[in-house]
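The structure is given below, and queries will be raised subsequently.
The chains shown are only part of the set, and none of them has been moved.
Going by the order they are written in, the chains are A, B and C; count residues from 1 in each one.
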């Protein structure tokens, strides 16, 4: 309910803003919707959305898995943290453009290069978030697990993972958004399809409705996934928390 | 199966950088079926000692020899349950081998039946401590470590549980170590009462009780109790070491 | 002096012209005070114009016409007729455009790039559909130039300055896009790039624009006659060696538009139809024909 209301407010705000700003500066919702429908009709929307989603999924999974593992290690083992930290800061602060260009130069204008470049851009942010999580782990529960000789997997799943889960959630949400920003650059610079490619085209033509149509389609997909899968799952796994007011 | 403890010294370095001596020479040994009771003033180093002999703290001077690979049941001073797992899951995770009949019996004894599906956050402290007891018992430990297991329980329940612990310990060849502030518990449950000094902990007295638990009459326990009380108060306790 | 705000890409050719203008005080002679907003990417100019931060930018009439169709009344005056070129390594077996079939092609600027569309249209007349008959890699022009240089691509269709740089590195020019225009119906080299500004602004600043155009013509004249001038702007071009600078110079000079504006517009109208046919709605927007007001006619002497 509240979500629907909020969504309605969003639409109205947009529409009103577009009335004030003028079509050229901010096209109203129907214009964007028309562009969206036209792209959907021609099949373009699904083709490009599919290509981007595939890249996002791959790069995201890769970066999250690797980033979580490295972050956990750095949070728990002091030496790993000391050794890894300068690399981490470097990687964090390398511009996306540079990573993507270098990846394309080394691995060719290939799918692998694109996905690797995106993953490398996202990796360090997952690392820093999970590192904080690992640092904040409860030593008392750790001792409990050791004393009762919980098997490795059980310990990970029942003791560690629930403590890391808010950090994982934060890293995943902000990470997905980062991946999405970067996949566009990667597609813009050297892929023949994907939303980023289309946005590049729309940008060259300065076609704002098209630009918005593609952007919002992706946001809609994420919104859908959040509402249908992520949030119910989260609600279930946070049942144990005392309910807030 | 024997537990041999020889802690020459243990110091903590506090975050502020100060050095704190916590244990200054404690040595004793316990055989299977024996119950050792540690009694000492608050903050003297009892929990630290338990952590050391469970293998949780390796940073000390001395030597511990524990039966290799022994299953440990540990009731920590706080419950230390997983907040995100139900009462039943908390127990089952520690004791994956325990069957339903066993768990039911445990939950019955500890009066936890109504709380099987609760999360720890929904328990009273006394209930949570009982869950911790259930967990330690469920693993069928060979080494049972109890840090004030009966605190925060009402008198009636505490006395019932004391009998349960005695039964459990009698039945099987388990090495038990109990920390308590209740001299009564100490005398009723222990085969050996070890009195500790204020921090840094040294052994003030190591008192064996030779009568078997079941045969101890009220008169005998009272006598031992008063002996212990005399010893505690007799040697003028150095108060706060500052 | 009248203020005039111009947005340029720092590495673009317009920046070279402006350097000459400044060096020779042409702006003062024209009684203009030129404010140059240097930007780093080709698309930034359009943003600057749209956002009202620049009076004049350089872009193509294709976009101007499209925007007019959508309601933004911009207008265009020819700036350069230089177009991209198809380049291959010196030792490549590719001799003609028809040989591109089945090859790995790097196309700068993406699927709606005008060079690419014109090439497609030209080949289509010969019955070749390159879009499906070749392996196409779209990408950013500098990246594709580097990729071609490293041998990853069989051929590249790139902007004229990148092509010139490749030429200086020994690459072979299979065809310049401007060579294809006659077969597509144009009478001669057609300036697709131009100075673009707002129509309403232009109408109230006719004199200013006229002086601006005269000033740039003077600069072009200097650049087309003086080789020494090229040495002076060499650092701006980023040319790593003399050969590249020479290639830039020659291609730049070829690209200076010298035809009457009416001829330019007539050819633009023809090419627009070609482009509209092959690029479709996506490229040109709702208008099937070049919008009537696309070209700016109020320059004396045209």
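Things worth noting here:
In this text, a contact is a pair of C-beta atoms (placed from the backbone, for glycine too) under 8 Å apart; a residue touches a chain by one contact, two chains touch by 3 or more.
Here the structure is a predicted model, which means the values were calculated and not measured.
Expressed with the labels used for the displayed chains, the entire complex holds A x2, B x2, C x1.
To be clear about the criterion, only the chains that are shown with their structure count from here on.
Taken as a contact graph, with one node per protein chain and an edge wherever two chains touch, the assembly forms an open path, each chain linked only to its neighbours along a line. Centre-to-centre separation between subunit A and subunit C, using Cα means, comes to 38 Å. In whole angstrom, the spacing between the mean C-alpha positions of subunit A and subunit B is 49.
Shared contact sites, meaning residues of subunit B that touch two or more other chains, are absent. Across the assembly, subunit A contributes no residue that touches 2 or more other chains. Put simply, subunit A touches subunit B in their complex at residues 140-141, 143-144, 146-150, 154, 158-159, 162, 237, 239-242.
Those residues of subunit B lying in contact with subunit A across their complex are 51, 54-56, 71-74, 76, 78, 80, 82-85, 89, 93-96, 119-121, 135, 139.
Across the complex, subunit A meets subunit C through its residues 23-24, 101, 104-105, 108-109, 188-192, 197, 200-201, 203-207.
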